[in-house]
Each structure stands twice: as C-alpha cells, then as structure tokens.
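The complex appears here minus one protein chain, its other protein chains still in place.
Note that the chains take the letters A, B and C in the order they are written out, and that residue 1 is the start of every chain.
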Amino acid sequence: MINKTIKDADEAVKDISNNAVLMIGGFGLSGIPENSITALLKKDISGLTCISNNAGVDDFGIGLMLKKRMVKKMISSYVGENKEFERQLLSGELEVELIPQGSLAERVRAGGAGIPAFFTPAGVGTEVAEGKEVREFHGKLYLMERWLRADFSLVKAWKGDTAGNLIFKGTARNFNPMMAAAGTITIAEVEELVEAGSLDPNQIHTPGIYVQRIYQGKDYEKRIEQKTISQ
Amino acid sequence: MINKTIKDADEAVKDISNNAVLMIGGFGLSGIPENSITALLKKDISGLTCISNNAGVDDFGIGLMLKKRMVKKMISSYVGENKEFERQLLSGELEVELIPQGSLAERVRAGGAGIPAFFTPAGVGTEVAEGKEVREFHGKLYLMERWLRADFSLVKAWKGDTAGNLIFKGTARNFNPMMAAAGTITIAEVEELVEAGSLDPNQIHTPGIYVQRIYQGKDYEKRIEQKTISQ
Amino acid sequence: MLDKNQIAKRIAKEVKNGQYINLGIGIPTLVANYIPNDLEVVLQSENGLLGIGPFPKEDDIDPDLINAGKQTITMTKGSALFSSAESFAMIRGGHVHLTILGAMEVSENGDIANWKIPGKMVKGMGGAMDLVASAENIIVAMQHCSKDGKSKLLKTCSLPITGIKCVKKVVTDLAVLKILPEGGFKLLERAPGISVEEIRSKTEGRLVVEGEVPEMDIQ
Partner (left out) sequence: MLDKNQIAKRIAKEVKNGQYINLGIGIPTLVANYIPNDLEVVLQSENGLLGIGPFPKEDDIDPDLINAGKQTITMTKGSALFSSAESFAMIRGGHVHLTILGAMEVSENGDIANWKIPGKMVKGMGGAMDLVASAENIIVAMQHCSKDGKSKLLKTCSLPITGIKCVKKVVTDLAVLKILPEGGFKLLERAPGISVEEIRSKTEGRLVVEGEVPEMDIQ
C-alpha cells in the first residue's frame, strides 16, 4: 500500500505559496484542520483563495488568516460570527463569493468526481443566478453550476491510516470528504494515525486515493461556538 | 424514530404492478435483493422497466424475471452471462438501453440527489452520445446526462435497523446506496435487522430517510459467478 | 399577540407523523420542543445528521456534534451521520418533507427574503436557498411587522430574495396565513384577541379573508 505519511503540519504545507487556491474543511469551527491552519499562519504568504463553508471566528480558524491578511478571496456559504471579516468585506479589501451551501457542497463534490457542471434549483430567481444558465427540466427551473477544484485541500479526520484512508466523527465530517477529493494535493491531519490494515475497509469515509499527505495532528482545541445544554 | 419495518418480501412488493419502473441493486449476482426478486416472481405482472447494472444469469436474479417475460425494458451497463437475455434482445422482444457504468451510477445518484442533469466525458464520440447535448468545458468535451428515478427501488444490505438505516458489506455495496435514494418507494432487505439505536450512526452507508420499507431477508444463496482461487 | 414560543407551538401543529423535518435557526429551532410525543418524526441537521436529540447535559457535550446553528446537540436512537454533499442530496432530492425557517420578508406569491440587507448585513445564505428551492412544504415563522411597524408580508419583497414562489404557509405573532397558488395571503387563523382588521392593516400584500376566521388554538 502506498504510504502517504509525512512528519508534521509544517512539512505538509511547505509548498503552499502566494495565490494558491485552498479548500479548508469544516462547518463552523467543527472539523477544521487546526494544525494545518496554524502551520499556514507561520508562513509569509498572501493572495490566497479560500473555499470553505465558513470563515472561522475572529480569533480562531480561518479568522486568523483573515486577520493576517493572507486571504484575497473567500468562497463560502455563511460568514457571520466574524467582525474582522465583515470589516474587510465592507471596506472592499476582501473579495467574497457567497454560494448556497448545497451548491457549494455539490460543486466541490463535482470537482473531485470529474463533473464539470450540473443543474440545481438553489438560487433560481435570486442574485446567485446572475450570469448563470437557467434551464427547465420536468417543469422546474434549474441553474447550471460549475465544479470547484483546489491546488491544496486541507482536511481533518478523526482516524486515518498510512495509506491515507480517513474516518470522520460526528458532524465534524461535513465538507471534509468532498474537499479531500477535489484537491490536487490533499493534506489530511488526523487525531489518530494508524498503520494501513488497522481500519475496517467497510467503514472508510474517504478512500486513501484522494489523500496525498497525512500526518498525526496534536493539541486539538475543538472550540465550541454555541455551547448549549439542557438542564 | 420512524419505524419502517414490514413483515416480509411478499408484503414489500405487494403494490408493484404492471409497467412499474424498478431499480434493482447489485453488481453481477453480488448484493442483489434475492428475496424481493423471488417475491416479484410470484406475482402476475409484466411490462416492467428494470434499471440494474446487470441482468442476472439465466437461472438466477433478474434472469428469472426475463425468463418469465415480466420485463419490457432493461437499462444496464453490462448484460453478458445471460443467454435468454441475448435471445430476447436479438429477437426484439426486449427493449435494451445500454449506458456506461459510471454514467449509470451517476444518473441514479443524480435522481436521488435532485440533480436533473450533469456533464460527463463518458461516451463522447460514440453511439451513446447520439441525441445528447455535447459541450466543452476546460478544453474537453462532455455529454449532458439526465437523472434516473424509479417507482420502486429494491436493494439489499448486510445490516439494517428499524429506522431504515443500512450498512453494506464488501463489494456487495455497489449500486445499492444510490438506488435506495432514487426510488419513490425503496424496499430494503437485510441479512440482519436490528432495533434502531443498535448501529453506530457514524458507520451508516444509507441513512434511513431513503428507505420506506425494510424487512429481514432469509435463505440467501449469494451465488458466485466466477469462483477463482489461488493455490 | 403570540410570543416566540407560541409561534413555535402553533407551527408544531403542522407536523405530521413520519415526517423528516429541517428546522432553521431561531423560532424554528423552538418548534422541536412542541412536537407531540406520539408523533414519530426525524429532525435533519444540514451539517450532516438525521436524528437531532435534545441539547446535551454538561457532561455529554461533544464538540464534534453540533447543529446548523453551531449549538451542541445529542443524537436520537437510529440516527445517521453523513457529509454535507449527502445532506443536500437529501434536501435537493425532496426527501425532507417539511422545512421551517425564519424570514425578513415574504411576498404574496411566496417569495422569501432572509439572507441579506444590502449595505448593512451580509452573513450569507447558508443552506436556505437550497432548502426553499427543494422542500415540498415550506412554513415560515416570523414577526408580522418589523420593529418600526412596517409589514413584512408584502406584495413583492424589497430585499434580495432567497427563493421564488416557495413559501406555502406563514405563521406570525398575529396570524396563520396560507399562500394561494394564484398569489395572496389567505387568512386561516387569528392570534387570540387580534381582529381581522388589525391583520389587514398590517399586511401590505393582498389579504384574502373568507367567512369567519377562527382564533388559533395554541394550547
């Protein structure tokens, strides 16, 4: 089996340079590649395009990359919870493309799956439809949406093996599997890295073919945005 | 949790009638819904359209439905291994639409996922492209393919729970998950039916939302087409 | 005039046995508290879960288990986890029967606006555009008027819209209204003590009133 293991986060992101297009997994702060983001923050790069459902919060996740002005353009579905983001957006310093969440998920999936375009009803009649082909199928209107691909995809899994196979946990799966498939170089960090052969082949969420680099992550903070309990 | 359990195969297929469009899971004879097919064979119906990657063999699986002349049209990617099939095809008794396997899998997935059409490179320049829109993206030609949906999907899983969640085993997964999602009524038979809450939510291959009826199957033959061993 | 919990309580009466339901952020999330125990329904979270349970006890909090509002949650028995692509495949494919969401404006032909106020607020549409374009039944939970007294039930939306001709029913603090296929808000029920006249004066879009309009039952 092909061994994808690398030493650490710094080695993982060493060739990410100015103006790269990145996909970054996660929903809110759940399932984000904390170690890879920390390693990116140590680098002196800018002009990045980030495809990620959210943009982190002011002091965590992609929010820290925005604060450091590494990002030229965000492609996301929801970017609330982030004052620095809002400031850069309103001042015009940051380019932002907002995409319906399902279209984002499917466009990333299409990128990994070699489907250059598909039709979805989301956004018909709204400003999302501007400049896009509209077509009727079975009496309903649909927009044509294009695939999304990235130079590097940064994903985070619960368990992974040296062959690059990944298993996610809970709702931390979210965008990670599709992004893993849509990156030219996919960098996976995992909470627990095991030998190839240790994971049940029937329970793999992301087959290793999609992963070019894998490493054992550390010190996961897993910050909670809305701690809500029942009495 | 919504309970999808029904008594047996006969109850499962009771409202499948003449001219219904069926999807039938499996690749070759692996992962086919043996019990549902047996129950169908007891019914006096015809004019069926069957969407299935293969057409069984002469004396097993869909081959038995062909022999009983229940099928008007087959939509498949590969139909070798079946003499009765070849006879009906060459004599014109059976309508056949052959589709590249990846296009078949994706068209079924699109049906379940509400994507009426998408673009794929498979079949460009071949007779599969006849009558289909061809379009260039990023310098490569693609065909527009439409979704496939069915009145009933018959699938077979390894384990399932009363909420309709399914787990498949080995390469018997194949077309079953996409077909489960693309049927108006999806009928799942399982080798082991357990109470909702017994399966790990993180290991579900087909979420119960796609399954309308589930039952405990019995007497699985799991016939092997090409027994091959190493010495 | 209903409070948020009463609006949620009234919407809960729309829920039918066996439904898969997506609840938006805000009032819609509260609906879960009022679904009768004898109904078997499954709540979907668009970030990848079927089978949302109650909020966790302090000791059961799992940062890897949140809902679309980023709140910590639990799972019910028989739940299933999946990716965002699978989640929206379910939504787009029409497998989710009922979507309940908030709105800033609804028009008399069923258009909805809830994602953007130009120049003021742009948080993004999240999954709302997919939901309203896909679900067979969409119910909106909202205040009838804005804080400065302007009707939010309009002839046409003034804000950038989220979806066209998709809302089937609106439940506000004042009324339950059905969007007619030919356009117009048909008044189905009044909040206790609220007159048809008051509702008419606070509804900018075409209001259709036929016969006696009963008061809501929010017990």
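We adopt the following convention: a residue touches a chain if its C-beta (ideal position, glycine included) is under 8 Å from a C-beta of that chain, and two chains touch if they have at least 3 such contacts.
Bear in mind the structure is a predicted one, so any value in this text is a computation, not a measurement.
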Chains still shown that are in contact with the chain withheld from the display: A, B
Chain not shown: contacting residue from B:N3, B:T38, B:Q101 or B:S198: B:Q101
Residue ranges of chain B at the interface with the undisplayed chain: 27-31, 53, 76-81, 86, 89, 96, 98, 100-106, 108-109, 120-128, 158, 169-178, 205, 222-230
Touching residues (missing chain, whole complex) on chain A: 1-3, 109, 111-115, 161-163, 165, 181, 195-197, 201-202, 204, 207-210
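One rule holds for everything that comes next: only the chains that are shown with their structure count from here on.
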Taking each chain's C-alpha mean as its centre, the one farthest from chain C: B
Whole-Å gap between the CA centroids of chain A and chain C: 29
Chain A and chain B, separation of their C-alpha mean positions in angstrom: 33
Centroid spacing, where centroids are CA-atom means, of chain B and chain C in whole angstrom: 36
Residues of chain A whose C-beta touches two or more other chains: 106, 120-121, 169-170
Chain C residues counted as touching two or more neighbouring chains: 49, 81-82, 88-89, 91-92, 134
